[in-house]
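Partial complex: the chains shown occupy the same locations as in the complete assembly.
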């Protein structure tokens, strides 16, 4: 486990020192928010879209953070240095995923209040559930994002392939998160009907985390 | 020899399909609620099942490739995925025609339909990814991992009618529903056509496999002449 | 004779159907310094990557210090310096070295980091970010990164390329020191003169085949085409 924290700490430190991708992600999320509000013509009852919109914004803005994760290793062939070291592949993956989770969490923490103000949304109606939903969905995004970032890091057409592969895989998480968030924002909280989405999120997180940990070693060695 | 067997299977599955068509169109009665159009079911349902089976086998081939690094496993994975995608398109097309007639629109954003579309997009992404990687070893490895991830979407699509209330009909096949919900003659016909379509899919897959193998040898030859 | 540092047996490496390495056999004894020669595309980088565990073999076996395959133990004893420097631009010089010190599970990573910064003459910029370094400084930091765990096996891919005399001298000094401590070195290069100052042996790859391995001879330095004329395709 020491290795995992070494890697997570390294990533967090390099990112927090410059805050480049966090800032970009925060800025980008505002931009998308503005774009979407034009489309939806916020005047009317846009509140119903709240949950959906929020997670779209997170997905697009979060991609900026997740892409940087392995791109950072690429610039000086750092990934080779790590792979040649005694660091196990799963520790590398887990460390990066934890760092990304924390960074996405920060972006969300910035975006949520803004979002709340713009859309008159009250996040504190069901605080525990809201936190749980965010945590589960963000971890799902992180795992898929980190894994595909690793998959595509050495590809010539990385910039093209990443969105084409990542977003469809993310759709289950995003849909569940959207549904739950909307229920938490404007509905009566998590009802029996929404349970399927909670289960979907949990199942998704477990399945993809284990798949990633099992498969990462095949990706890193060329 | 191999080619002859392939030809024979192709011919047999073709004849089988013609025979099935004859039964479907001329012998089976119209369905009570839907009328004549319900017959599209005989292609819609087996089409999807064939497609999903192909994806499943492609997933297995991918696992095999990761374990053994056998290039043939990778060839099977592509060929199977391509066949699966073709049948996904068939399923989408028949479903849309059916929807147009029964529901009056080509498309609704119902969970089953949406997941089926996502499934299609994911496997299309897989095929696209393969085209952008030049080095076969790297291509095989990355594609295999993606294929394993992608199969999760197939499971969700398959189970979506059980998990959500959908506009799309729920399970009707007896092995899924656990009871007889369809006229046995009709269900029997479904299995007949499933069999024919699967044989047909097998033929296409073998053809693609041959092509893929040829392509690989060609690439190698070209590389070799360059290095001279 | 003690067991070999590296034992490569009948190794093939295919990129698709293209054999980048063809039945390579190579035995490197402990304490040897091997210069790997070969034209562009001969397979030097490919072989070094395989030895470093960065790339899979298609056929054959590689053993490092007697243990087969790519064990954690072998990785811990190996230092790698490829084309990329393997340094994080956002971290300071000291943080970079500490990071690798921790990854290689040194007893006192912070201490080792400072000691190595001193040795590559970067102590005065220990807390500056690597991004701000000039090319020469970055290269020196990369060398410290690869040497920090005092590896018993060093794999270097064209280490002298694009370096000036001073950086070359530093690298040669550090390599000589490691060799004196009993380590084994394998490096690929096109710059025969710089390599041959240290090399005890040389090997020649021709289109993926290892056609010769022998001790260093004086002709090789004085005439760069001598190798190819006598052992290569031109012979």
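Note that the chains are named A, B and C in the order they appear, and that numbering of residues resets to 1 at the start of each chain.
We take it that contacts are C-beta pairs under 8 Å (C-beta built on N, C-alpha and C of every residue); 3 or more make two chains touch, one makes a residue touch a chain.
Worth saying up front: this structure is predicted, and the values here are computed from it rather than measured.
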Per-kind copy numbers - full assembly in this file: A x2, B x1, C x2
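Criterion: only the chains that are shown with their structure count from here on.
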Category of the chain touch graph - line, ring, star, complete, other: complete
Most distant chain from chain C, judged by the mean position of its C-alpha atoms: B
Two chains sharing the most C-beta contacts: A-C
Chain A-chain C separation of Cα centroids, rounded to whole Å: 38
Whole-Å gap between the CA centroids of chain B and chain C: 49
Multi-partner residues of chain A (each touching 2 or more other chains): 222
Overlap residues in chain C, where contacts from two or more other chains coincide: 56
Chain C residues touching chain B - in the complex, by the definition given at the top: 14-18, 41, 56, 58, 207
Interfacial residue positions of chain B with respect to chain C in the complex: 69, 135-137, 216-217, 219-220, 223-224, 227
In the complex with chain B, residue positions of chain A that touch it: 147, 151-152, 154-157, 160-161, 164-165, 168-169, 171-172, 196, 200, 204, 207-208, 211, 215, 218-219, 222
